[in-house]
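One protein chain is absent from this view; the other protein chains keep their places.
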Amino acid sequence: MTIPARLLSTALALTLCACSRPHNDLTFWAMGRESEVVAELLPEFERTHPGVHVSVHQLPWTGAHAKLLTAVVGAATPDLAQLGNTWIPELAELHALEPLGPRVQHSVSVQPSDYFDGIWDTNVIDGVLYGVPWYVDTRLLFYRTDLLKQAGFDAPPENWKQWRQTMAAIKQRAGPGHFSILLPLNEFEPLTALALQQREPLLRDGGGRGNFDSPGFRKALGLYVEMFDRSWAPLVSEAQISNVWDEFGRGYFAYYISGPWNIGEFKRRLPPERSHDWMTAPLPGPDGPSASIAGGSSLVIFAKSPRKEQAWQLIEYLSRPDVQERFRTLTGDLPPRRSVWNLPALAADPYARAFRQQLERVRPAPKVPEWEHIEDEVKLVGELAATGQMTVEHAARELDRRVDAILEKRRWILARRGARG
Amino acid sequence: MNRPASFAVNGLLLAAAAISVAPLLWMLSASLMPAGQSNVFPPPWVPAAPTLANYRELFARLGVGRYLANSLVVATAGTGLSLLFNVSAGYAFAKLAFAGRERIFQWLLAALVIPAQVAMLPLFLLLRALGLVNSYGGVIVPALASVFGIFLVRQYARSIPDEILEAARLEGAGEARVFVGIVLPLLKPILVTLAIFTFLNIWNDFMWPLIVLTDSRLQTLPVALSLLSREHVQDNELMMAGSVVTVLPPLLLFLGLQRYYIQGLLLGSVKG
Partner (left out) sequence: MRPNLAGWCFAGPALVVIAVFFMLPVAAAFVLSLTDFDIYAIADPANLRVVWLHNYVQLLRTALFWKALGNTLYFVVVGVPLSIVVSLATAVLLDSELARFKGAFRTALFAPVVTTVVAVAVVWRNLFHARYGWINYALGAVGIAPVDWLGNPHWSMPAIILFAVWKNFGINMIIFVAALQAIPRELYEAARIEGASATQQFRLVTLPLLGPTLLMVGIVTMAGYFQLFAEPYVMTQGGPLQSTVSALYLMYEQGFKWWSLGVASAVAFALFALMLASTALLLRATRARLAAWGG
């Protein structure tokens, strides 16, 4: 083939890169079940906003964080996205997100005072608002009422002492091969929730150092490790539970610390004979009902988007109370707006009641960009402690050591910013 | 005729072949089972009532058709274009004298030692500067030339007698005409081999497309499958169906053209 022909084919290859993205769609990245469901809400939005076509991309949760960062670094971000609210500090640091304060001020649909305070606060970094909460997430107890009753208890535990008592009793009745509680070793949320219940914060020095070698965290880790030591919880990770709903239905475990989406999943996937044998309850704290994770996802607009106005219109639409209620019925995700909670459907749902109580007591995670990385270390060290490879004291010190190393750059940057005044 | 020995040899071969192929057969079998049927003890050999439901779900709800198309486009375009680059270069290293030819070739061989992953992160930043992130080009452009491909063509091209080329040149043919008219037809077997190799490598490539294709709509099958599989740990039959779809094209290509593929392997290994 001649040289001109070769040049032509190279040019063809390079144009392939330009032709691979349609231009006028509003690109919306969403994760998990929400991404599957939001497509049902879009036809009405597109009907009332002619000229705007929304293209939803589904990201699995397990790869979403890496994908988002890659997209930011690769300058290939979408127009708007669903973002886990613990990721907001990181993306804000990268100047990837559009501040939304002015838009919210002029908005009819989005009323900040209607949102749970703790949840709204997770979107504010250094006084700037970067996201609008879409749905909330927290962790609390799902439990088998019949197994609890058979063990001799009519009501769920309210503090750690009662919780220990119920777990011991259930395990004794269940015997080997069955357990009181499922705590998948690849999940950091249960341990983090227990840690957030303590008085001491998880990080100190303005988010520059870890505070895990503190009495509070050691107490939380102690309870976590105890549950494995006493065989109340099996030493498994999520991948080894082939189907958690089947196993819950079969009584493999009685307690499961999980989130709102499982209300819908349990209703859908549990066998009919079990459908009245389960309930939710707020997370027991050391001395009584206490905090849990202030999780959830927000809707954010990316700074480089050429379609910010349409993206904002979509956010306003998805924030409308009636749309939020429809979204809730489709996903089981709980709304961040109190007005939606007061609607009859949710107010009457017995399983959601515990969440309402818990949401008034949620605490955010530290708002540092490294939080995702720190969560990973919490999970890893938690696993080491749970499997008996480290004592609780050693694990707490080790976690501090690792977290301090992760935060070294942040300390340097904070010091520089401080020096500049 | 040594009966026991013959039984032993063929029996062992049969066992080994069975072990090789059994997981693939299970993959096919489980893909045809309804959800939940494969995750029981003891596991069933074959589906009680074979169903295409998993495939329907893959294509209708999870959009696997698009990922399949992406893989096809990327693998085909990549193969076609890289053939141009590699064959020209292989021929040049074999038959065209130019300054520093042998030294450069030795450097190329040395580069084979470096694992490709070392280059991935800066390559990503480079492609970002060129605007190729998240595009088919991002996957194809770095694969346009490969040392192994050049090596393979060079090995084969060296067997072309110089006299034929000289004769053509003396008759006034330009280098381009010599290449297209004489060399390419003689290289046809190795072209087929290299095409198969390249197609399989690009189709099966996982790490680089995972990094450079951020947009889920552009993902190739292996990447999409890996992300789906981490998300849908519970839906075993569905993932099996996804595996079948991913594995089928390269397997069919291989079954049809294995003679060329294996010949190419041998050629590549006889470098000493």
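The first chain written gets the first letter, and so on, giving A and B; residue counts start at 1 in each chain.
The definition used in the following text is that a residue touches a chain if its C-beta (ideal position, glycine included) is under 8 Å from a C-beta of that chain, and two chains touch if they have at least 3 such contacts.
This structure is a prediction, so every number in the text was calculated from the model and none was measured.
**Q** Using the touch definition from the top, which of A:E34, A:D137 or A:E383 touches the missing chain?
**A** A:E383
**Q** Of A:H95, A:R250 or A:R268, which residue touches the hidden chain?
**A** A:H95
**Q** So which bits of subunit B touch the chain we can't see?
**A** Interface residues of subunit B facing the absent chain: 2, 5-6, 9-10, 12-14, 16-17, 19-21, 23-24, 26-27, 30, 38-43, 84-86, 88-89, 91-93, 96-99, 101, 104, 108, 111, 113-123, 125-126, 141-142, 144-147, 150, 174-175, 179, 200, 203-204, 206-207, 211, 221-223, 225-226, 229-230, 236, 239-240, 242-244, 246-247, 250-251, 253-255, 258, 261-262, 265-266, 269-270, 272.
**Q** To test your reading of the contact rule: which positions on subunit A touch the chain that is missing from view?
**A** So the residues of subunit A touching the unseen chain are 3, 6, 10, 62, 65-66, 69-70, 72-73, 90, 93-95, 185-186, 236-237, 239-240, 242, 369, 373, 380, 383-384, 387, 389, 409-410, 412-413.
By definition in this document, only the chains that are shown with their structure count from here on.
**Q** Please tell me the distance, in whole Å, between the geometric centres of subunit A and subunit B computed from their C-alpha atoms.
**A** 39
**Q** Can you check the complex and tell me which residues of subunit B touch subunit A?
**A** Touch list, subunit B to subunit A: 36, 39, 61, 77, 80-81, 84, 88, 124-125, 127-128, 131-138, 140-141, 144, 176, 180, 211-212, 214-218, 227-228, 230-231, 233-234, 236.
**Q** Which subunit A residues qualify as touching subunit B in the complex?
**A** 1-3, 6, 9-10, 13-14, 16-18, 20-21, 29, 32, 36, 55, 57-63, 67, 70-71, 73-76, 238-239, 242-244, 246
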